[in-house]
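A single protein chain has been removed from this complex, and every other one stays in its place.
So, subunit A:
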Amino acid sequence: MFKLAVRIYFKMKNTIAERIADFLKRFPPFDLLKPHQLLDISREVKVVYVQKGDTIFNQGDEGHSQFYVVQKGAVAIQRKENGQTDTLDKCDEGDIFGLRPLFAKENYMISANAEEESILYAIPIEIFQPLIKRNYRVGQFLIESFASNTRNPYSREHRGKLYTENEIQEDSAPELFELQPVQYVKNIISCTKNTAVSTVAKLMSAKNVGSVLVVENEIPLGIVTDKDIRNTIAVGIYPIDIAVEKIMSAPVICYAKGLTIAQAQVAMMKHKISHLCITKDGTPNTKVLGIVSEHDIIVSQGNNPAVLIKAIERANKSKVLKAIHERIMHLLNGYLQQNIPMTHVSKIMFELNDATIKRVIERSLEKIKTPPPVKFAWMSLGSQGRKEQLLHTDQDNAIVFEDVPENKLEATKAYFLELAKLVNKGLNNIGFDYCPADMMARNPNYTLSLQEWKKQFTEWMTSPGNDEILLCSIFFDYDISYGDVWLTNQISDHIFKLSENNQLFLTALASSSIRSASPLGFFRQFLVETNGEYKDFFDLKKRAIMPITDAGRVLILQHKIKNINNTAERFEKLAELEPQNRELYLSCSYTAKALLKFRTKQGLLHNDTGRFIELDTLSKEEKIKLKRCFKTINDVQELIKLRFKITAFL
């Protein structure tokens, strides 16, 4: 019997191996192999699943008996040096890594960590090695990839030198802009000290530059700029044919290469100059390497929000949008490190997210080909609607479309559901996770005509049970991301009409807003989750952010203020409307911002949504700050209890 099994085992068809071969043949060096070779390899592949943050191998680990191809996801290749971790390369679909054991019996010199949940194909070296020996081009390609996997920023710079002195540097990694080394112009326009100013001026016009370096034996003596000529020759202090030496600024302010952009900006401000000279050792006594101008810095400012918005608007692939989003996260991280006010940060992040969503919708509309049958609006709900979405949390959204005759309703809805499916998927590809409760436009419950939405809100607000209140709290904070603003205004008006003098609804909303009691226990210790996946973690969203958000919503609704969705802004408005509670509301506004910042920092630190916090990792100062926030939440909940007279219901 056993023999039979073995016989079949070897003759078996292997559909999966065929699919793996189909995938591999799209990428080098596998495209150089013959079909049967590829199938033989595919049959021996191991499919490896790694979660975000998992390590595939560490620097110094013994080489695996296999190398890897990324089938889906992203893997960061990192090197640790002097306690600092540098990301050398990022591998995504079709990229290969972990090649060292293929060439040498050495331990890994780099680490490979999953940046996202990924699926890898592990290819046994034993099977692959004979192919390299037989196929020169395959071997050549692998050696090149191996070299580029292990390259570091230094070798990248030196590589350019092999070809030409004046080569433009490659695009650098999308790290935080200010901390990147400054890029300098190597093609220097220079003259000697005896050159006449008129000649220098002609040179400047011809080369279209604002400065000329005065050098002697490749050592910088001084620099002449537009401004120097204006302040000396134009005002008549010197004649125009005088030697440049007389009017140049000297000594030149010099720095060594490797200067960061931030340092360069500070140096220019300090010396009130617009050009820096880069020399070999950073003093004016060695060879000139290049010039850094203020203008070049501004132009190259890749992570400037305005530049990013332009890039989003031009993006034609989700891969590009995803890459831009990573740069946005760097920008966010930089803002938080520099303590830039939260109001400013959330506004910029909102605009960037908003532009991204708009772009995804535009692209989806292009894909559908037929234009929308009627006007519609795409509504972003929840945190993006409140302009509080800094990290990539879930996507919550809905569609409202213009009323159509009964007999056309179904077809119209089908069109918008199709659109919604594309947009939801597109957003998911960029990194906005699907909403776990399916609060997304692709859900037929949330893509409705204006009439249907009005009816829906009427139902929710006239018989407010727990679920209805929850839905209201999600749908009240919407922001129009795309489409016709008239439609969403109609919904807003409808909601305000319904809430007017609707004591039942307001009370229900108010009592739901104080449902999550103070997150501090009797002994002022933190209340942590008692069960589930996040046992012993502190749920920042449920216990702190939601209560303050809910409080802001019900209070502002009572005042019938529309078009303010941001929690901090809502409280600022409330402070204006109720001078007697000004102090409390302002501290609520502060609390909302502080919590948001706290969550964002936690999220960036742990590369997640920042919702759950491990208390042990907090510093004493952070804990005190958090506790102060809770006191404010407690106070505003007391105010709501009194105002809506809900003690009796509890």
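Some points to look at:
Convention: a contact is a pair of C-beta atoms (placed from the backbone, for glycine too) under 8 Å apart; a residue touches a chain by one contact, two chains touch by 3 or more; residues count from 1.
Just so we're on the same page, contacts and distances are computed from a predicted model.
Set against the options "Polyamine aminopropyltransferase", "3'-5' exonuclease", "ATP-binding cassette domain-containing protein" or "3-(3-hydroxy-phenyl)propionate hydroxylase", the UniProt name belonging to the omitted chain is "3'-5' exonuclease". Remark: the omitted chain is touched by one listed residue; of A:15, A:82 or A:407 this is A:15. Checked against the hidden chain, the listed residues A:261, A:331, A:377 or A:471 yield one contact partner: A:471. Hidden from this view is one chain, which touches subunit A at 1-2, 4-5, 8-9, 11-17, 19-20, 42-51, 72, 117, 119, 122, 425, 428, 434, 436-439, 466-467, 470-471, 533-534.
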